[in-house]
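Once you've had a glance at the structure underneath, I'll fire off some questions.
The complex is shown incomplete by one protein chain, all other protein chains being positioned as in the whole.
So, subunit A:
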Amino acid sequence: MLALKLSAYTLTSALGAGILPHIDALRRQRGGIVRQHWETVDFEFCMGEVAGVDAFALRPDLARFDCRNNRLAQYALEQDGFADRVRAAIDRYGADRVAVILGSSTSGILSSEVAYRHRDPASGRLPAEHRYRETHNAYSVADFVRHYFGLSGPASVISTACSSSAKVFGAAQRMIELGLVDAALVGGIDTLCLTTIYGFSSLQLVSPNPCKPFDAQRDGISIGEGAAYALLERPDSKATGGILLTGVGETSDAYHMSSPHPEGLGARAAMTAALEQAGLQPDDIDYINLHGTATPSNDAAEDAAVDAVFGRATPCSSTKGHTGHTLGAAGGIEAIICALALDGGFMPGGVGTEARDPRLHCNYLLQTVERPLRHVLSNSFGFGGSNCSLIFSREAV
């Protein structure tokens, strides 16, 4: 496939706003998961909340989009000079030649969750100020970002649960390769809401402690929130040491709505497809950023899949112990973590994991390793059996 350059990128999570706090946290193995009360949830739980979202105000002309998800969307967009890089690309190509393809699982549903508590007792109507289209609706965040930049090119939200913002890289790559657009703003945004907090709790998938991916004592996820963006363009004719998207593999499990195939067959096929797209062999991959949610069955299935494709030597880790599981934003956040790892030459050691599960076989890093990297792979798997593996590479200079 045509490789694309990540000509700008940024991320915001429980680790902080923008790239610098993330590099620091990844290198020093600092986590952002905290036990606390949130909103009206009637129990304490461990979560990766982004500081400052509640107090953040949207640009006044976009006030109609106001909700937690779009606040985080704008807050994250304005870190690291990212929005200026997008504006420069729009100047270069035109507003109709830049696509917006974002991933989100729950969008701004928190707004409807709150509105349903305030229905008119007689008529059942929602409060007059509730804006469904600009908040709760699945497309809301891409609509918001498209208006933020005044874009008129293609746009959509991909919503395939926890693989959403990995798959946006594939959709954008196809549009650019086929000449429909010249650049794409991709990424993922998901924020805390009652649907996921109570939903994962009812499935008994939430750990009472900060999550421990690949640990023998792992007992569930920690829900997080976050946003990540990348600007994708065709690479320059001369290599400049930048970060490239070189492979995308997408498959379906066809097995179960909320459990992965126990041998990780769909995950295996996604990783193999990404390698084929990149024209690489398993040995070429220097580091794997695992999906690694820290539920007993997810990690076991992914371990079996990694073992089948790569064997047991390739260094890997999950960064869910740092950020929590940011659900529809996870693919995007971990894509940018891969870019930071390639650019800085390090492989992040896991957070929360004390002892590797002896029943798992992959080379899970408990300590950060500083080493130049050439190719890395990122896994994202979601409910409904939706799998996506991405490969990122550093241009040789």
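We adopt the following convention: a contact is a pair of C-beta atoms (placed from the backbone, for glycine too) under 8 Å apart; a residue touches a chain by one contact, two chains touch by 3 or more; residues count from 1.
Note that in this section contacts and distances are computed from a predicted model.
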| item | value |
| --- | --- |
| Protein name (UniProt record) of the chain left out of view, among "NADH-quinone oxidoreductase subunit D", "Sugar ABC transporter substrate-binding protein", "Beta-ketoacyl synthase-like protein" or "His-Xaa-Ser system protein HxsD" | "Beta-ketoacyl synthase-like protein" |
| Candidates A:Cys67, A:Met175 or A:Leu373 - the one touching the absent chain | A:Met175 |
| Residue touching the undisplayed chain, where the options are A:Arg92, A:Arg133 or A:Arg312 | A:Arg133 |
| Touching residue (missing chain; options A:Glu250, A:Glu302, A:Glu334 or A:Asp357) | A:Glu250 |
| Residue, one of A:Thr10, A:Thr160 or A:Ser393, that touches the chain absent here | A:Thr160 |
| Touching residues (missing chain, whole complex) on subunit A | 1, 42, 96, 105, 109, 112-113, 116-117, 119, 124-126, 130, 132-133, 137-139, 142-143, 146, 152-161, 167, 170-171, 173-175, 177-180, 194-195, 198-203, 250-258, 265-266, 269, 382-386 |
